[in-house]
Structures are given as C-alpha cells and as structure tokens.
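Take a look at the following structure, please.
All protein chains but one are shown in place.
Labels A and B are assigned to the chains in the order they are written; within every chain, residues are numbered from 1.
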Amino acid sequence: MQVHENLNLAIELLGTVAFAMSGSFAAMQKRLDPFGVLIIAFITSVGGGTVRDVLLDVPVFWMHDLIMCTVIFITCIFSMIFKSIENKFQVTLFIFDSFGLGLFTIVGIQKGLNADLHPLICLTLGTITGCFGGIIRDILLNRIPLIFRKEIYATACIVGGSVFLILVNYSRLSYAFVQISTILLIVAIRTLAVKYHWQMPKFYGVEQNSEM
Amino acid sequence: MQVHENLNLAIELLGTVAFAMSGSFAAMQKRLDPFGVLIIAFITSVGGGTVRDVLLDVPVFWMHDLIMCTVIFITCIFSMIFKSIENKFQVTLFIFDSFGLGLFTIVGIQKGLNADLHPLICLTLGTITGCFGGIIRDILLNRIPLIFRKEIYATACIVGGSVFLILVNYSRLSYAFVQISTILLIVAIRTLAVKYHWQMPKFYGVEQNSEM
Partner (left out) sequence: MQVHENLNLAIELLGTVAFAMSGSFAAMQKRLDPFGVLIIAFITSVGGGTVRDVLLDVPVFWMHDLIMCTVIFITCIFSMIFKSIENKFQVTLFIFDSFGLGLFTIVGIQKGLNADLHPLICLTLGTITGCFGGIIRDILLNRIPLIFRKEIYATACIVGGSVFLILVNYSRLSYAFVQISTILLIVAIRTLAVKYHWQMPKFYGVEQNSEM
C-alpha cells in the first residue's frame, strides 16, 4: 500500500503543478498583477479537490499541511519567470490544463472509491475534481469556460474515468499501470480532439433568444 | 411519518426531474454536446440541495444512493429525445424551472426544520435550495441569471415559504396539504408574474457606470 500512497501523492502533486501553471498562464494572459496571478493559480489548482473533499465531508486536502500551498507558490513564481522567455501562452496553457484534467479525474475517482461510494458516483466525483478548478478559473477571468467550448473536454474525463473503473474492477493489470495509462488516455483524448477538431454531435436548430 | 417520508421523497424526485429538464433545455438551447447537456442538467438539479446539505453539514443527498443520478440521467436522455419533436424551448424551460423552484424551496425549508433551525433561517435555506441550481446554471451558460431579470423569482420563494411556515405552525391543515398547496402557490406566483408582467418596484435613478 505504501507504493500506492506515494504514487497517489505524486499524482496529486503533479496535477496541482499542472493546474497551477494553467491558472498562472491564464491569469497572466489577462494581465493580472502578481498577487492576482497567485490567487487564480491557487483557485484553479485546489478548486476541484476542495469541492470533492467538502462533498465527501473529509478534511480539505490543502488545509492541514503546507506542501500544496508551497508547491503552488513555487509553480506560480516559476511560471512568472518562465513567461519572460516564452510567449506561446495558448499551447502551454492547453498542455498543462489537459494533464491536470487527467491527473485530477483519477485522483477524484480514487477518493470516492476509498469512501465506498458507488462507481458511478465516483465517476461523477472524478469529473467534478477534474473540471471544477478550470471552470472557476474561467468564470473568474471572464473567459468562456473551456468545458463549454466546442472541443471534447468533460467527455475525456468520463471516458477515461470509465476505462479506469472497468480496468480496476475487471482486469488483472497492476493498479499503478491502470492509473498511469488512464491518465495518459484522458490527455490523449483531449489533445487529439483539439488537434483533429473532434466534436460530439450537437443539437441542431437555431439558437433561440435566451431572454424569456 | 412513513407517509410524510414517501411524500418528501416524491417531492424531491419531482424537483430533480423538473430542474434536470430545465438544465437540459437551457444547455441544448446553447448548443452544448450531449455530455455538456448532462453536466448542466446535473448541476442545475443537485446544485441547490448540495449547497443546503453542505451548509447543514449532513451527508450530501445524491452521494449515497444512485436514485438521483439515475433519475437525472434518464430525464436528460428523455429531454434530448423530446427536443426533436418539440422546439418551444422557452415555454418548456420556464414551466419546469417554476416547478423545480416550488418543489425545492419547500424541501429546503423542511430540511432546515428537521435540523431544528429558526424558521427564518429555514426560509433562507429554502430560498437557497430553490434558487441556487438555476443561478449556477445561468452563470455557467453565460445567461443573465433568471433570478435577476425583471420578473418576480426569489420573491415567489420567499412568499410561498413564509405561507408554508405560517400554515405548518399555526393552522390545523394536514401537513401534506400544506406542502402541496404552497408548492402550487409558488408556481402560480411565478407563472402569473411572468404572464401579467408583475414586477416589484425598482429603485429609480439612472444606472451609473459600474466601474470605479
């Protein structure tokens, strides 16, 4: 179990770094000042996990030791420095956002399984953990939430999470292998979807005036 | 008490169906893909109750059995099919939103009473339960929240909830009759308000520039 726990912590830390990067870059793109960038980085990286822990009624993961806050702070400083030598915000932001999505979806599902919840509830919890930080980031920065733009986003969480649950329950593959491969599957779905403009079918019909 | 519990569950399920419908239609109107529609339907229908349960520090109502998630999923599929034969989004959306509002306001007040809170706090909790899902839906879909448009909305919750609290405490009418009639009262206030353009008085004066 020790190996699992270390791997889980590593996955959670990597997800935190990825979303802190994605939050920092999105905030710098909107030209916020350094404290604003720090706040957006913080909310993006802890948002999903905080909602998950509040729903599970377990202690919120970043409140009882300093490691997450320290990691976010260092990532944020690093992003600000990195920014001076790198101006391709959008690709960077996209890559980190995809990795955060994959990592946090799997962490969220695992926490649900640990609390003995039904696999479908765990899948919901994983989707919330993966998507929520990015949704709040986009609302705060007044961007159209990535999740509701045309490319596949939540679909990647749901597909990857389902594969994770099936493999964990019905295959004999090692747990660590299943974790890592489903994380990469989510990143791959998201990346390929954007690259090749994959879209889910939409509902036809003209958009009507949204005012009653 | 068994009768009450069954009636309460029925009310909560109906509210869930109503808001899942309202969320699905609003999301299809914005041309989201099927998973996006499912996510918005889910958030709209569990949003208010989730905030209520987190505030009360009781287990979140949809996390410990599958019934709510199943109901939302089926409602969402049904809405997508129904959509092909029905294009009058706005009336449909409006009706389901009004019923969800009435049903969830009364559920929220009851949960507050069960936790021995003061009636005024219960009224606040009922308003939160009724309005919150719709507010989050509208923020996510980038619509002007229904609650802040010109027609009576939260006012219907507050009036209906107050009548409920008065009748429960000071009348001899049966509990089930009080529940159902106050739910219909909220729906009626909301419907008539929209039909006849009832408005609360506004604050006069020209709107000033909101930038400091």
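Everything below uses one rule, namely that a residue touches a chain if its C-beta (ideal position, glycine included) is under 8 Å from a C-beta of that chain, and two chains touch if they have at least 3 such contacts.
These numbers come from a predicted model, not from an experiment.
The hidden chain makes contact, of the residues A:39, A:77, A:120 or A:163, with A:39. Only one of B:154, B:167 or B:188 touches the chain withheld from this view, namely B:154.
Although one chain is not displayed, chain B still touches it through residues 54-57, 117-118, 120-121, 124, 127, 131, 135, 139, 144-145, 147-148, 152, 154-155, 158, 199-203, 205, 207-208, 210-212. Touching residues on chain A toward the chain that is not drawn are 26, 28-37, 39, 42, 50, 54, 57, 59-60, 62-66, 69, 80, 83, 87, 89-90, 94, 139-144, 146, 149, 151, 194.
We adopt the following convention: only the chains that are shown with their structure count from here on.
Averaged C-alpha coordinates put the centre of chain A at 29 Å from the centre of chain B.
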